[in-house]
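Pasting a structure here, questions to come.
One protein chain omitted, others in place.
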Amino acid sequence: MTSADFAVDVRGLTVTAGSTTLVDDVTFRIAPGERVGLIGESGSGKSVTSTAIMGLLPDTLSTSGSVSVAGGGDNLLGKSDARLARLRGSAMSMVFQEPMTALNPLMRVGRQVAEIMTIHRTASPAEADRRAVALLDDVGLPNPAETAKAYPHQLSGGQRQRVMLAMALANDPALLVCDEPTTALDVTVQKQVLDLVLRAVTERGTGLLFITHDLAVVASVCERVLVMNAGVVVEEGPIETVFTRPQHPYTRGLLAASDLTATDAGGRLFTIATAAGYDPARLRRDADAETAAVDSPSSTVRTPAEAPAAVVEPSAAPVSEAADAVSTAPPIVSVRGLTKTYVRSRSGLFGRAARVEALRGLDFDIREGERFGIVGESGSGKSTLLRILSGLDQPTSGDVEVVGTSLRGAKERDLGELRRTLQIVFQDPMGSLDPRMSVGDIVAEPLLNPANLRSGVAASPAERRRLVAEMLDHVGLPAASVERFPHEFSGGQRQRISIARALVCRPRVLVADEPVSALDVSVRAQVLNLLADLVDEYGLTLVFVSHDLGVVRHLCDTVAVMRAGEIVETGPTEQLYDAPAHEYTRQLVLATPTLQHTLENA
Amino acid sequence: MTTHLDAPDATGVPVPPPTTTARRKRARPGIQLIIGASLIGLVAIVALVSLVWTPYDPETTVAADRLQFPSAAHWFGTDRFGRDVLSAVMAGSQITLLVGFIAVGIAVVVGVPLGILAGMRQGRLGDLIMRGNDILLAFPGLLLAIVFGAVFGAGTVTAMVALGIGSIPAFARVARSGTLQVMKTDYVFAARAANRSEFRIALRHVLPNISGMIVVQCSVNFGIAVLAEAGLSFLGLGTMPPTPSWGRMLQESQQFLGSYDYLAIAPGLAIAVAVLGFNLLGDGLRDRFDPKMRSNR
Amino acid sequence: MARRLLSSLGQFLATLLVATALIFVMLRVMPGDPAVVALGINATPEALAQWRAEYGTDQSLALQYLQWMGGLVRGDFGTSYVTSQDLSPLIVDRVQVTLILVGLSMLLALLVAVPLGMLAAIRHQHPSGVVLSGISQVGVAVPNFLVGVLLVAVFAVHLGWFPSGGWVAPADDPVEFARRLVLPVIALGSVQAAIITRYVRSAVLEIMREDFLRTARAKGLTKGAALVRHGLRNAGVPVVTIVGVQLAAMLIGSVVIERVFVIPGLGSLLVDSVGNRDLLAVQAIVAVLVLLVILINFLVDLAYTVLDPRLRKAA
Partner (left out) sequence: SAGSSSGGSDTPSDAIVIGLTGEPVNLDFTTTSGAAIPQVVMNNVYEGLVTIDQEGELQPQLAESWEVSEDGTVYDFALHDEVTFSDGEDFTAADAVFSIERVQSDAWLNGTKSKMDVVASAEAVSDTELRVTLSRPSNAWLFDMGTYVGAMFSETGVDDLATTPIGTGPYTVESFVSGDRITLAGRDDYWGEEPDITDVTLRYFADAVASTNALRSGDIDMVYNMQAPDLMGQFESDDAFQVIEGTSNGEILLSMNNRVAPFDDVRVRQAVMYAIDRQAVIDAAWAGYGTEIGAMVPPTDPYYEDLTDMYPYDPEKARELLAEAGAEDLSITFDVPTRPYATAVSEIVVSQLAEVGIDASIQSSEFPAVWLDKVFTQADYQMSVILAVEARDVLATFNNPDYYIGYDNSKIADQVIAADSGTPEEYVSGMQEVVRTISEDAASDVLFLFPNLVVADADLDGIAANAVTESLILSGLTWSD
């Protein structure tokens, strides 16, 4: 076997846990320098596949088939840990998803990078230290000599992921496996890291196995893609082909659900179930149009492409109608000079408190019936703002008025009106539901306080049961759900429970903090459709936070862009996208990978 | 001290996270849980039975029957006053359980609300509670028991109360760190947004979600209390005669080591069984409440 | 770092202040008139009054507290009511004994527990790991005085290999000192070893699930090497915590072993002084024990900072 004709060769890889098969007969081969993507929904077996290749599966799982790595001899499956250890980090290496936990918190990062060279004796300790700094420089870390002496917690997520990458590339492996390396990162940082991976593997001729659930990302990095569903590779081929002419319905479904610019005849997003009416080819055509738009920022109006009959252009139409009505309505939320400074608790009698300026002077209005989006990267203060709007936290200074209640210095008893009119949906569908309460109790909880009800009179148990049942029906959950507990539901269903709880008292304002970012694309579309429907149905004012521009664009008519506690730009959605006035907004738009965009580049 | 690191608590038991996934799957109870529960069950049943029946009266001395080796009449033999050792071991389980229950009970009743309060009211009040807790931490239960013995007279009650007070910090810490985690969850925010009072939140959300950790801590401290009571009785500062107590039986048996070993074996085994039972139960519960740990044991 | 230290120090002192006040008040409510205990059952009222005046027990509480604290600051614990001896040298002696006993026992415990705990964690699915774990589980459940009594019965009385107890100062006779310490250190250390083994095991198990350990393996380290190079220090924090907690508990818990082996430690002195109603001695001993516990907590705190760079910038 010559080591030149493949970076990795996987044949009939099957992984089982007891009687369940996690990965079923997977076969693929990556040529040196080739970039292959592996996509699929959560739980489809992507990570198991990649860990199996690295030989890092827990002992409780059993494998069959064969895995060969360039320079690693024949089948690695079942080889001893010591034998595999010689290959890991030299012939093949891996970058993991969670940059926060993948590095040893107690070791300086320079040492961690140098270690991979000393382990494999590819450099003397002193040489390794020196090369580590060079590698950190290679991956674009500022001031590499200093950075080498830092501990992981002193670096940002993106920086840590660069360190991981430096580590992975140190010994020039034939194969680099990246398991969702950018999922935890902001879009702007994601773009930098992706560019870096791309450049590194191209320069070194490294074979790349890139795992992600984000179709746009895979399109921007890889040449070829494997689509995995329930442990089986259902489709494989060049990106172009697979994404524009998918053969398998599952692939088509993924594409449809990922495309937030396409809606069906009813103006609703496609889901995997409704993907039949979706034409993937439009991506290619859209991409062309998009390029045009970005290329000529002067053109503020987007020209709808010649879409097939079944596909109607994004929600632009209904939204702009609403927008007109909205602009005349009185503000339901009014924010002036809002600041919030957190004082991290002192660590002792003489310890000085650390101050975090989470919000630094915000001004904006939200009008009745408006769909107000807030985008911004992690830590920009989005959640803080929402907490203040919903009266869960106090502003440090400035005025906030929500439905006529001034929140500055408001006591809990002054907030009755606010609590009745404004409700929240949170990001993590599991974390926002008390695992110890039945769904019925969870949804009924807001009804327990008579102050929350329009009537102001306590609801009888029977009344409560009726309202809960009605609400569950509205969000599309079976009536029997009442008796069950959150863990018995899927992520999408949990988010429905959360929405039901928020709406059971019929609020006028719904505040949603990244309600879909923890969800798979397939479910994401369903929840977004539901939200849109309910907002219409109940005539809600929506305040919607997301870091995903696509989602905001689909749902909101007005967008505020936040950065480091400030709003850098506000305006009608389309205008902001098409003619970003602020440099940061422009960066954001450019950094966000969209299928159209990347396919065009491919 | 600034040991508010939400690292391990006072007894050093790593704090399991709140049981967000507690009900996940009805996993089969672990072997530790089964053994632990059986041992404790055994002790509890013996204690209950001894309330109404023991083979002989454990306190009545029969001079003629002193120091008899185990026989059909006296399964575990008799002690130097001619009392039946089996009866004494059986009755001794009452004291053991009582000390455990009261000591743990005091610690839970005082420590848990304090911990929850400290966790929910960060700031002055919370700081104050935890400072007080740190001070209390400087007085180990055994030290309190010895000093309280001097102040109030040594005895079972003093021992229970002292051991209970001594374990308050452990519970306050566990409760506080659990509460801090629960308070960060979105379902607490949701409950706030739903206009629920802090008291209701404490009752409906915090308490149920930290109960797993508390239960684990209880079983750990139960074991600690049993051992401490035995140690105190050994020093003559625990349960006073004639009430049978395993620790004192062990202490009295010392002079018969080498000639009447059975006198030491019975109470020694009884202590080990009870403590082992509680420890296994604690470990088993921890595994159950902390699914992360489950796969690894 | 310096600020953190300073702040810990401040808390250390504040805790100490409150704790001493607590001790003082607590012991004043202790029944039993020290004068009667000291002078015995036939003492005349005049003699009692004279005694009280001499030792100042007839003064106001606040004054007595201030005097006591004043002494403490100067390292003077006062003169015992009962023994008429200067307490400071006595307590210094006893503290040394207890610290040697406890320190050596903890050392032994760590030497045994760290490797065993790791082994039990690495082999948690193999029979050997399960057996180790079981042994430690049983070890935790055995009262240490029982271990002590058995050790004496076997190794001192039956085999005669070691003395059955007693204490010889290291300066007087280092060999005898060591010989006499063997059994008590084993008795106290073995139970601690069992306890710490369990904590090491669970800390290592915890670490073995960490992402960065997987990273280490992905770098080319075998399971064991990854654990040693990257896991141990991380497991250090929980282990340091339990060592601190156990040390604090042993300071007073060793009294039982001191009793079994007739070792003149601080705990025995406390129990004796309580029995003699030697108020000042009890007060001083409790203060010293509390000071040591607080000191241990303080050191544990510092150890965290040394072990974990994430805690350094706090404050």
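Miscellaneous remarks
Going in written order, the chains are labelled A, B and C, and every chain counts its residues from 1.
Quick note on the criterion: a residue touches a chain if its C-beta (ideal position, glycine included) is under 8 Å from a C-beta of that chain, and two chains touch if they have at least 3 such contacts.
Just so it is clear, the model here is predicted, and its values are computed rather than measured.
The chain that is not displayed touches the following shown chains in the complete assembly: B, C. Only one residue in the set C:16, C:204, C:245 or C:260 touches the chain that does not appear here, and it is C:260. Listed residues C:82, C:227 or C:311: the one in touch with the omitted chain is C:82. Interface residues of chain C with the unshown chain, by the touch rule above, are 31-33, 36-44, 46-47, 50-51, 80, 82-85, 90, 93-94, 152-153, 156-157, 160, 162-167, 259-262, 264-265, 268-269, 271-272, 274-278.
Summarising the interface, chain B meets the missing chain with residues 59-61, 63, 66, 80-82, 149-150, 153-155, 236, 240-242, 254-259.
As a convention for this text, only the chains that are shown with their structure count from here on.
With chains as nodes and touching pairs as edges, the resulting graph is complete, every pair of chains being joined.
The pair with more inter-chain C-beta contacts, choosing from B-C and A-C, is B-C.
Per-chain CA centroids place chain A at a distance of 46 Å from chain B. Chain C has its Cα centroid 21 Å from the Cα centroid of chain B. With centres taken as mean Cα positions, chain C sits 51 Å from chain A.
Across the assembly, chain A contributes 347-348 as residues in contact with two or more other chains.
Among the residues of chain C, those touching two or more other chains are numbered 4, 7-8, 11, 14. By the touch criterion stated above, chain A contacts chain C in their complex at residues 54, 56, 59, 81-82, 85-90, 93-94, 96, 98, 101-107, 115-116, 119-120, 151, 153, 164, 167, 346-352, 354.
For chain A in complex with chain B, the touching residues are 60, 345, 347-348, 387, 390-392, 412, 415-416, 419-420, 422-424, 426-428, 430-437, 442, 445-446, 448-449, 451-452, 485, 487, 498, 501-502, 505. Chain B makes touch with chain A in their complex at residues 2, 19-24, 122, 185-187, 189-197, 204-205, 208-209, 295.
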